[in-house]
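Every protein chain except one is present and positioned as in the full complex.
Take a look at chain A:
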Amino acid sequence: MKVSVIGAGVVGLACASELQARGAQVTIYEQGESVGDSACSWWAGGMLAPWCERESAEEPVERLGAEALDWWDTRVGGVERNGSLVLALGRDAGELRRFARRTSEYEEIDGTRVGAIEPDLAGRFGAGLYFAGEGHLNPRRALADLAKGLAARGAELCFGSAMEPDNAPGDAVLDCRGLAARDVLPGLRGVKGEMLVIRSADVTLSRPVRLLHPRIPLYIVPRGDGVFMVGATMIESDDRTRISARSMLELLGAAYALHPAFGEAEILETGVDVRPAFADNLPRLVRHGNGRVLHVNGMYRHGFLLAPAVARMAAEAVLDATATPEFFQC
């Protein structure tokens, strides 16, 4: 079976990978000039944190997201399985209790244990939640490796190619264009996210740390070699021009509150993009027209977390026209 996949973001590449694993001959069309060039997943945090996300996400995100750690480890490796840490400053202790009530699979830890898990944070926090089963990866490396693996196994990757779903060749077409598909997917909206990449030689972290705050909950993900990703804002807007001063202030404020040594960090990069989302912030698989085109979209802030499960469903739906997986719509 020949399948065209449009879009080489996390969804397109994961779908291509699942299809290839099932024996399909895959061609990927990407309007950008390289992997991640025009994908919002390029700016992702890379947290594989299904239990933490349950705090504000619906049940399927936790259930399906739990597949993600093994999937990424099998396909590209490099998943750090050091858990994740959720902290709040003393006066925001209520936020920690609230977070604990909405989530599961964590250990309530005291300040001593925080210091044992992340030595650089010793003495800075009196309590926290430790989600030992979670992990993280470097999203850019994961995307590049996934593309490399696809090519090595015979998939064709066409960059600089803005293919329309109806014009794409093959027995089936997977439209994984993200927000660019809003012309055919009513109800798809953009949620702006802003992030920073900083470098600090003074702080070492081994796992993502979420700093809860009633107004500005943010996270810091270590990328190794003293590099950290600080993210991410969630704004109901499809403006992808530049980071705002306020957002930058909030992101840096969170990093500084976590550890004042971040005040001396270098700012390597700022990033802005727009996540594609439907009104319930859950993904959709939408079959259109004669059934040849399947739109896979709406991953919201859960691209790396949900792409494995959604790609599996999409591949099944492509290979079996009678399949009606979760999130499927005709």
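The criterion applied here is as follows: a contact is a pair of C-beta atoms (placed from the backbone, for glycine too) under 8 Å apart; a residue touches a chain by one contact, two chains touch by 3 or more; residues count from 1.
In this text, contacts and distances are computed from a predicted model.
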### Summary
Taking the list "Aspartate carbamoyltransferase", "Dihydroorotase", "Thiazole synthase" or "Na(+)-translocating NADH-quinone reductase subunit E", the UniProt entry for the undisplayed chain gives the protein name "Thiazole synthase"
## Note on the structure
Touch assignment to the omitted chain, from A:V3, A:C40 or A:A57, lands on A:A57
### Query
Which of these, A:I235, A:M248, A:A261 or A:A323, touches the one chain of the complex that we don't see?
A:I235
### Summary
Where A:S17, A:S84, A:S200 or A:N281 are the choices, the one touching the absent chain is A:N281
### In chain A, positions touching the absent partner
56-58, 98, 101-102, 187-190, 192, 214-215, 235-239, 241, 244, 277-282
